[in-house]
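Only one protein chain is missing from this complex, and each of the others stays in its spot.
For subunit A:
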Amino acid sequence: MESESKKLRRGSLKEVSFREMWQKYGTVGILAVLVIALAILKPASIFSATSISQILTQSSVNILLAVGEFFAILIAGIDLSVGSIAALTGMLTAKLMVGGVPPLTAIFLGILIGAALGFVNGFLVNKTGLHPFIITLGTQAIYRGITLITSGARSVFGFPISFTKGISSSIFGVPVPVIIAISVAVILTFFTKKTVAGRNIYAIGGNKDAAWYSGINVKLHTMMVFIISGICAGIAGIVLIGRVGAAEPGAATGFETYAIAAAIIGGTSFFGGKGKVFGVVIGGLIIGIINYGMTALTVPSSYQQIVMGGLIILSVTLDRFIATKK
């Protein structure tokens, strides 16, 4: 009897630690498995400096969008407009540069535009009390429409060389888009871990009413979340036009799906209150490596979609399964 209860206890201990292991390292584990799989299937595709920097560069726009999206999901909301914000910000920044505004000033203004578009989202969410899904579904279409109108549905190109050169260059061998994405992720990690506002956002995600009774200004923080998401999307839009060398009115269409996927695969709870910026970055890399790997293995891009979709469902199911198993 006694030994049996002991055994039981040991069993449950093991399970708890496995659960913790999964929660801590699950997403990193998936990434490692993918890298190893690719290394076995096609060694040449991964063991080179250029391929690694290529994967990172390709993932940087999505990571930028995803770390912003992360906050919207953290308060049990969502931001469907990040792709459209990226496109509109990119377009307006491009117009400014082509119109003679110096690149650095244009970039600064571009980031402000992203923040303003996020502000509009937050304002509408707070004023109407509707779920962010509805509001950002609306602004997704509105921002895209404005992009088409301001561009006359035509691509804008002919940027100053300093801008395109700057974005596509490397510092100590690290591509600039990667440096930007990492910097943003580091700042946001600091924000979530070390600031009162960051903690408050987790509190709102965990229990909005309790947060309100604890004096946390829910609307103010909701506003902050959408502005952060807007800024990240704005930066992503600017990186995107730099990499492509042109601002296209249809740019970043559907990118919100990848951003949401990265956040979810990265361990962010869809019910709010749980998740880490680091996990989201890993989630973005997982999506990046799947796309890159399948291209390297010459799998048609339509199949890549299926794999990514499957992975979203699988990773959340697994997370759920492990979290609830006691």
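Structure notes:
Everything below uses one rule, namely that a residue touches a chain if its C-beta (ideal position, glycine included) is under 8 Å from a C-beta of that chain, and two chains touch if they have at least 3 such contacts; residues count from 1.
Quick note on the criterion: contacts and distances are computed from a predicted model.
Chosen from "ATP-binding cassette domain-containing protein", "Molybdopterin-dependent oxidoreductase", "RNA polymerase sigma factor" or "Cytochrome c oxidase subunit IV", the protein name that UniProt gives for the omitted chain reads "ATP-binding cassette domain-containing protein". From the options A:G68, A:P177 or A:G273, the residue with contact to the unseen chain in the full assembly is A:G273. Checked against the full complex, the one of A:G138, A:G206 or A:G245 touching the unshown chain is A:G206. Interface note: of A:V184, A:M224, A:A261 or A:A296, the residue touching the hidden chain in the full complex is A:M224.
Across A:G100, A:G152, A:G173 or A:G215, the single residue that touches the chain missing here is A:G215. Only one residue from A:A197, A:A246, A:V299 or A:V316 touches the chain missing from this view: A:A197.
For subunit A, the list of residues touching the undisplayed chain reads 193-200, 202-203, 205-207, 209-217, 220-221, 224, 269, 272-274.
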